[in-house]
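Encoded as structure tokens, here's the structure I'll be asking about.
Yeah, one chain of the complex is gone here, protein chain that is, but the others are all in their spots.
Here is chain A:
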Amino acid sequence: MSLFEIIYTGSNAALGLAQQTVADAIKEKGKDHKVAFPGTAYSLPVIYAATGIKIATLGELEGALGVVKSLIVEEEDMGKALNAGLATAVSAEIIEGVRYALSEDPYKNETGIGFVPDSIIRSLGVPLVTGDIPGIAVIIGESSDKDSLGTIVKDYQSKGLLTFLVGNVIDQVVEAEVKVGLEFRVIPLGNQITSVIHVVSVAVRAALIFGALKPGDLSGLLNYTKERVPAFINTFGPLNEVVVSCGAGAIALGFPVIADTDVPEVPGALLSQKDHNETVRTSLEARNIKIKIKELPIPVSYASAFEGERIRKDT
């Protein structure tokens, strides 16, 4: 299967799941049942930012499925493949939206926090702009080795990055005795892949809040995230189609994906780095993140590790 075919397969699977989830919810609660994430003025932020439409009910959510469908055009074309990636993001938001519609707190039995409220995003604004938070790492999947995973997260931590966790990596990181929580800049989102939307939602709301972007200006949004939100994705373990298609969504937002398995590489966007000792360096370089060494209270060994890091030629 070509890379694009994998993406389309994943996008269609996510769409199918979203359709089913919405249909089941409507059967149970009716079309007028309320849909909302807690603590946000941006409705379902991804859908709102991309289309300008605020979703309030399950019925309207059903309408949003049309947006997803229209984004999946199965042609061997990079632009279309990236759109299909965005479609998966929207599907994920729809599924998560339903979870919140059906339950007061769908994450109460998980380590993950689920939806990130506006207040937290606002508190992140200043350190992001000043470079105090030099980057955002999104870690997805399940690592073959929890110790090296722990080391990676600690490394990001020590460099001041904000790390979001999705999937079994959450439990692995906890087992590796990494302190998690907003104050430690390590935020577990949820165990299911759809929880990844809650970090996308952070990036998207950053564009709306700090970039004063108009809802519905999709290309402006993608430009903002690419230029201004220094995020990247690390995936661990084998990738299924849905994860790959999520990855396409990340790439559409300008976030490079670094996998620890074999993937069809795209320079600067989709890389394979099997050596966990090199994950951090590879990722920072891929997102062009430079660490302001002096401002961080970290051991000297970290600083020296980064000296002479920029070895590429200027042409």
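In this section, contacts are C-beta pairs under 8 Å (C-beta built on N, C-alpha and C of every residue); 3 or more make two chains touch, one makes a residue touch a chain; residues count from 1.
Operating definition for what follows: contacts and distances are computed from a predicted model.
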(request) Select, from "NADPH-dependent glutamate synthase", "Phenylacetate-CoA oxygenase subunit PaaC", "Cytochrome b" or "Carbon monoxide dehydrogenase", the UniProt-recorded name of the complex's unshown chain. (result) "Carbon monoxide dehydrogenase"
(request) Sort through A:Val35, A:Ala50, A:Ala64 or A:Leu82 and give me the one touching the missing partner chain. (result) A:Leu82
(message) Using the touch definition from the top, which of A:Asp105, A:Asp145 or A:Glu278 touches the missing chain?
(response) A:Glu278
(request) Touching the absent chain in the whole complex: find that residue among A:Asp32, A:Asp132 or A:Glu265. (result) A:Glu265
(request) Pick out the residues on chain A that sit against the missing chain. (result) 1-4, 76-82, 264-273, 278, 281-282, 285-286, 311-313, 315
